[in-house]
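With one protein chain held back, the other chains of the complex are shown just where they sit.
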Amino acid sequence: MRLSPRITQGMAVSGMWLLAGLTLGVLAFIIAFILWHGLPHVTWTFLTESPRAMGREGGVLPMIVGTAWVTGLAVFIAAPIGVATAIYLTEYTREGRLTAVIRFGADCLAGIPSIIFGLFGFVFFVITLGMGLSIISGALTLALMVLPTIIRTSEEAIRAVPASFRDVSFGLGSTRWQMVTQVVLRSAMPGIGTGIVLSIGRSISETAAVMLTAGSALGMPHTAFDSSRTLALHFYVLSREGLSMTNAYATATILILAILLINLAAYWLMRRFVAKVA
Amino acid sequence: MTKWLLIFAALLVALLVVSFGLGGRKEGALEVIGSTSIEPFAEMLAQEYEKAYPGRYVNVQGGGSTAGIQAAINGIADIGMCSRALKADETGFRDFIIARDGLAIVIHPSNPVSNLTRAQIGKVFAGNITNWRGLGGEDRPIHVISREEGSGTREAFMKLVMGKVRVSRKALTQESNGAVKELVRNDPGAIGYMSLGLAHGLKLVAVDGVAPSTEAALSGKYPLVRPFLFVTRGEPSERAKAFIDYVLSPPAQKLLEQEGLVRAK
Partner (left out) sequence: MRREKIISLCLLLAALSAISGLALITAFIFKEGLPIMMRAGLGKFVLSSDWYPTEGEFGIFPMIAGSLAVTAGAMVIGVVFGLACAVLLTQFAPPRLVAVVKPSIELLAGIPSVVYGFMGVIILVPFIRDTLGPAMVSLHLAPDPGPGLSVLAASIVLGIMVLPTITSISVDALQAVPRSYREGSLALGATEWQTTHRVLLRAGRSGIVAAIILGMGRAVGETMAVIMVAGNTLDVPHSILAPVRTLTSNIALEMGYAAGDHRKALFATGVVLFVIIMILNTIALAVSRRRAGKAVAR
């Protein structure tokens, strides 16, 4: 039976809309489910207290602090290195073997599973370098993980800056470095910002690598050498061990809201960037 | 754009400073790492310890008994928690028995089976009996739940029940007592083993006719009992000794008893 092309198209497109609808439905369901169960429990007390009885009671303040530290340090370390790499690749050399090698290195790094980073971080930072299970071990490991993303987005952002900008800058007599910082970076900043913001999102969600390097201590970290539990890991422990479903949902709510905010920020930054260079 | 960069950097630094401030100026916490069976009890005692001695901090983390011993060896932990006796090749440690704990065989509350012999339990976990029918229960496949190899609870189970026989490859592996409990709680066909002191809300199987309880464990009637150890590499440090002394003190031991453990002495 041969169907007319119009009918085949109708069926195919409806089929695809169904699939897409299911996909979005899953997304909406997950977010709604978590928020529905968790939002009522995200109280000021929850956000400012420490956990008691292994997390059955109390709040998640140390986890928020720990997550902020680990993520903040990781981005603090990775962002300058990543942006510098991108600047080097685009403005300071010609395409050649060296750039191909550097880019290959970054691409490979991007594909490595997070558990291998955890493996490496555990044996290298925690044990060999003697940093122990600590925020700094976690941050260094995460920095390696997000480095490729920052390099890639920064490079794209810098490349998108029109050549005319650079020509004008040189024409006015600037040095290369002046041109890079005053002209290129200024225009590329929202694009670079997107990469950094996405890295923050990735770091917050990361569990496997953090578990093995920053540990899972419940107490408030006082120094960067203290072990600390991140929000994602806390959620994992609470839900896996059935310690407190309400607290688990509340923790997940904080995570989801943070991710929503981060994605919004990245989206907004991207639009600003496109506006600047288009 | 440099303005935004400066603001971002300032926020980051402020974040770090505020976090520092929130914690105050303290020396590092005592790291206690290891058995997930001991973890909840150690955590409870750590909180009491911190209340009794403000300014001292104790961090308790899980990972399993062997992980605790490894952490002690590597210097990551001040004290390792171990829910089994030390093996012959684990030398160079000081170990302190802080309590004893029964090993419970747990099943779903709706499961009609109540009593199993040690031999039966061994056969189930070896994969030789695969349906609850074979144990006098419903017609339902048995889902065997075991622990990771580094678990002290698993070691104790192997020594006390399995002997030389290996656990079936088909057993579902979970990485903590809590995870085992959650799984058994939700699956009517599941059977697992876990710390007696933590097995709330599950049905406990009587072994060879003896129902598991703290009294039965204390009197020796219940056959599956194992020690809870605090382990240090060499002599414990001052801070570690202080915490260990606290845990062995009568009020702390009383607290452990109330929670379902058996006294160390």
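General remarks:
Chains: A and B, in written order; residue numbering restarts at 1 for each.
Quick note on the criterion: contacts are C-beta pairs under 8 Å (C-beta built on N, C-alpha and C of every residue); 3 or more make two chains touch, one makes a residue touch a chain.
Owing to the predicted nature of the structure, the values given are computational and were not obtained by experimental measurement.
Within the full complex, the residue among B:29, B:156 or B:171 touching the omitted chain is B:171. If you put the hidden chain back, the residue from A:131, A:144 or A:269 that touches it is A:144.
Of A:47, A:112 or A:274, it is A:112 that touches the chain left out of the display.
Only one residue from B:121, B:190 or B:207 touches the chain missing from this view: B:190. Listed for chain A, the residues touching the missing chain in the whole complex are 5-6, 8-9, 12-13, 15-17, 19-20, 22-24, 26-27, 30-31, 33-34, 80-82, 84-85, 87-89, 92, 101-102, 104-109, 111-120, 122-124, 144, 147-148, 151, 175-177, 201, 204-208, 211-212, 232-233, 235-236, 239-240, 248, 252, 255-256, 259-260, 262-263, 267. Although one chain is not shown, part of chain B still touches it, namely residues 63-70, 73, 141, 143, 148-150, 166, 169-175, 186-187, 189-190.
Definition applied: only the chains that are shown with their structure count from here on.
Here chain A touches chain B in the complex through residues 52-54, 61, 65, 68-69, 72-73, 75-76, 126-127, 130, 132-133, 185-186, 189, 193, 215-223, 225-227, 237, 240-243, going by the rule given at the top.
Against chain A, in their complex, chain B makes its touches with residues 1-2, 4-5, 12, 15-16, 19-20, 22-26, 28-29, 31, 33, 39-40, 43-44, 47, 57-62, 74-76, 176-179, 181-182, 185.
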